[in-house]
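Here is the structure we will look at.
Removed: one protein chain of the complex. Kept in place: all other protein chains.
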Amino acid sequence: MTLPSRERGLDLLRQMTRIRRFEERAAELYTVGKIRGFLHLYIGEEAVAVGAMQALTPDDNVVATYREHGQALARGIPPGAVMAEMYGKANGCSRGHGGSMHLFDVSRRFHGGHAIVGGGLPVAVGLALADALQKRAAVTACFFGDGAVAEGAFAESLNLAALWRLPVLFVCENNLYAMGTALARHQAQTDIVRKAEAAGVPGQAVDGMDVLAVEAAARLATAAVRAGQGPRLLEARTYRFRAHSMYDPDLYRAKEEIERWKASDPIGHFVAALRAEGLLVDADLAALEHAVAAEVDAAVAEAEAGPWEPVEDLLKDVYTAAERR
Amino acid sequence: MTLPSRERGLDLLRQMTRIRRFEERAAELYTVGKIRGFLHLYIGEEAVAVGAMQALTPDDNVVATYREHGQALARGIPPGAVMAEMYGKANGCSRGHGGSMHLFDVSRRFHGGHAIVGGGLPVAVGLALADALQKRAAVTACFFGDGAVAEGAFAESLNLAALWRLPVLFVCENNLYAMGTALARHQAQTDIVRKAEAAGVPGQAVDGMDVLAVEAAARLATAAVRAGQGPRLLEARTYRFRAHSMYDPDLYRAKEEIERWKASDPIGHFVAALRAEGLLVDADLAALEHAVAAEVDAAVAEAEAGPWEPVEDLLKDVYTAAERR
Amino acid sequence: MTKMTYRDAARSALRDALRGDPRVFLMGEDVGRYGGAFAVSHGLLAEFGPERVRDTPLSENTFVGAGVGAALGGMRPIVEVMTVNFSLLCLDQIVNNAATLRHMSGGQLSVPLVVRMATGAGRQLAAQHSHSLEGWYAHIPGIKVVAPGTADDARALLLAALREPDPVFVFEHAALYPMEGEVDATGGPGEIGRALVRRAGTDLTLITYGGSLPKTLAAAERLAGEGIEAEVIDLRSLRPLDTATILASIARTHRALVVDEGWRTGSFAAEVSAQIMERAFYDLDGPVQRLCSAEVPMPYARHLEDAALPQPATIAAAARAMLGRDG
Partner (left out) sequence: MTKMTYRDAARSALRDALRGDPRVFLMGEDVGRYGGAFAVSHGLLAEFGPERVRDTPLSENTFVGAGVGAALGGMRPIVEVMTVNFSLLCLDQIVNNAATLRHMSGGQLSVPLVVRMATGAGRQLAAQHSHSLEGWYAHIPGIKVVAPGTADDARALLLAALREPDPVFVFEHAALYPMEGEVDATGGPGEIGRALVRRAGTDLTLITYGGSLPKTLAAAERLAGEGIEAEVIDLRSLRPLDTATILASIARTHRALVVDEGWRTGSFAAEVSAQIMERAFYDLDGPVQRLCSAEVPMPYARHLEDAALPQPATIAAAARAMLGRDG
């Protein structure tokens, strides 16, 4: 990898570390019942969201999955708003209506948090259509997992985006498993880029454990999209270090496989590279971890202090107009 | 094309001609209101169903489309039962419940007549699964149009069939249009075989106006399927000479395009080839047309003479058991 | 007022919407070159071009979801799903996204999406093209549901749908397209959530909507010939439901029959009946009755289809029976 400046390097590292520590804290908070429902951690996949988001501008749209804390933080949603959402508090980024799987922030064009696997893809196509029709130069980045590739919505959405040459960047987080089902057990043909190309969307696979590689590939792809060449797909090969969700006993993956992937930890990997180039010293790392810990603490404090939405407002915002309240 | 024996040649010709004349009569009967609802004619595509069915045995399954009179006749459903169905008579092959779009004949393992575009594909996968689990050597042939390729069910079904190595022959009748939408206006990437292969299903395109080519390709494909190699796709390139349905003013196709395709009429083409090889003389053709006309007349007579299902039986067969009658 | 078919009235609303608001566009299978499966959008491609009248591939879930996304992105999409049976392919996007995104995002998003589809039977299209599932849609919080039963409403309710900030589903009855009626061809939007008394009467209230409206009015005519004066309410909007208009009528007539082309069990008619029970029980001189479609996948044969559906004769017979006037 060609390293960026020290400043950029530290920024990427800070972003990945923030996600990592945030997720670790979320896991703890889940075990004590502060966070409930389903919780899907992004640990191990940090380089994907952080790398891909580098290629986006504030005018671009993001459509995310239910494993989206990393996507949300990398997009710039404040950790406190995300944590408060997972607490179900009214200061959460979805006012406590969505929880872990449904983070939204319209000011950052972060259009959720989708828990129907594959359900975000058509929405992303539509957002891109709206931009195209309004002659806005934005890109819509749509995240989804390898599991979503099996859903009809994948083929349908790629075809439609390609047919209409819409500005969509499809980002497949291929972590090799859909819950307990390994890629080769849910796909007869496992090359996702080949599928994209058969649908008319040029694609590129990239090492999803390497933040710089993801960034570079995302920049290349979004440049093509911005140039009006139609949609692109990025397949980031990655791995989740934790179980699918907090409910999952993770019986379907071999310990050795997990350990093998952990050896290419995107954070450890990047730290070593920065260190080797003399861009990072121990004190930097300590300072960074300290700052991130403080951010996460602050996020938790914000969530703890946040108010509950009044029960009387239960029916608010089912409709935009107030007539059915 | 390598021509078959005179006997086989005449048989194929008779089958195609039977479909052609049957459809012509159906169109007439529609205009006088004997047949109602939607009516989709197979004229121009006869070589596809007739060719493909040659590769099937009575133990095989067929799943058809709503443009399926040709598929039904080629599978051996008696013309009278088909015509009576289109009349809505109780002697119809679906007892008048289905009409033109929903022909069924379980004795011939003809599992309908599906009018949800793409809706037959999952059912075909399931029929093949049942055969595989019961160690039956049957193949399930599933017909669908180019339009169905856009539906999520296409990618999903091909993947599942390939993943489980199920004995399905997917037959895509690519007539270049889905209603008024040309292939290149509904598919960003128009090579259907490439899509199949990206889903894990080996495919082969064939001239769908050439009955012998279709037969040969279908035999090759079903041989692979029967040998346990998993599903195969056949893309038959064909054309409908008539409008999409009797409602369609057919404003979206250039006259010249239609005429160009009519020049490779599968029947005319085959007649010429047989004639050139001396396998067919004028008298044969006249006899054949005469016999077919008699068959179609008899079918109409059967339909005319058929009884209406009693209105009292309206709720019969909603359930298999009688308790809700 | 101009004499116009239900089809032409719907088209006039589409045309006005496309002319009046650059954010409006139409998409769906064969809405463009083909002119629409039911010819509703005939001519619009020529007038507005392929950017605004967009043929889609056969991908219901995706193009409806794309409608949701386009609405989020500031457009005012009108999506045509050819037939309600096909909408079963896109219910995921409808329930899990269109209806849900606003609330689930804590009120940040709005989805100003209009989805039009043909519903209902009567054209011998059999069991994969003929059902009436608008009652299901009326169950979904976050969306609105209208069902025009007159040519004028085919225009007015569609225009109204386009003014809503939330998703509206417009169910056009396939058998009504050729029906002519008086249309205010330059009129503005109707009111969503407002039922109308289409015929005044005193002996009982017939409550219906959509494709059953003309049949119910025909039944009321027959009954009038027998000295029975039926009031006919056209619901027009299933969600929200104008219960006030229903209750006011029942306060006068004390009897109600709900006519609904959906299958009986779990029909929208059940909801109407339940609401009357809850809110007008003591006004009733007898139980509210329902006349719905027979619980059978719609058969092709004409005599069977006719028998499966509410008809003027069966509506009139049910009304007579409620008044003790049978036979």
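Per-chain residue numbering starts at 1, and chain names A, B and C are given in the order in which the chains are listed.
One rule holds in what follows: contacts are C-beta pairs under 8 Å (C-beta built on N, C-alpha and C of every residue); 3 or more make two chains touch, one makes a residue touch a chain.
The structure presented is a predicted model; accordingly, all values stated were derived computationally and were not measured.
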Partners of the unshown chain among those that are drawn: A, B, C
Among B:19, B:41, B:55 or B:116, residue touching the chain not depicted: B:116
Residue among A:63, A:81 or A:117 touching the omitted chain: A:117
Candidate in contact with the missing chain, chosen from A:74, A:132, A:150 or A:236: A:150
Sole residue of B:17, B:100 or B:159 that reaches the chain not shown, by the stated touch rule: B:159
Selected residue (touches chain absent from view) among B:32, B:106 or B:227: B:106
Positions on chain B contacted by the hidden chain, ascending: 61, 63, 92-98, 102, 104-106, 111-114, 116, 119, 121-131, 133-134, 140, 152-153, 156-157, 159-160, 163-164, 316-321, 323-324
Chain C residues that touch the omitted chain in the full complex: 61, 85-86, 88-89, 91-92, 94-96, 99-100, 103-104, 126-128, 131, 135-136, 138-142, 239, 241, 262-263, 265-271, 273-279, 281, 284, 286-290, 295-297, 299
Touching residues (missing chain, whole complex) on chain A: 36-38, 88-89, 94, 96-99, 101-102, 114-119, 147-148, 150-152, 178-181, 185-187, 244, 248-249, 251-252, 308-309, 311, 314-315, 318
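Going forward, only the chains that are shown with their structure count from here on.
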Farthest chain (mean CA position) relative to chain C: A
Where chain B and chain C are represented by their mean Cα positions, the distance between them in whole Å: 36
Separation of mean Cα positions, chain B and chain A [Å, integer]: 46
Residues of chain A touching at least two other chains: 152-153, 156, 159, 163
Contacts with 2+ other chains: residues of chain C: 56-57, 59, 61-62
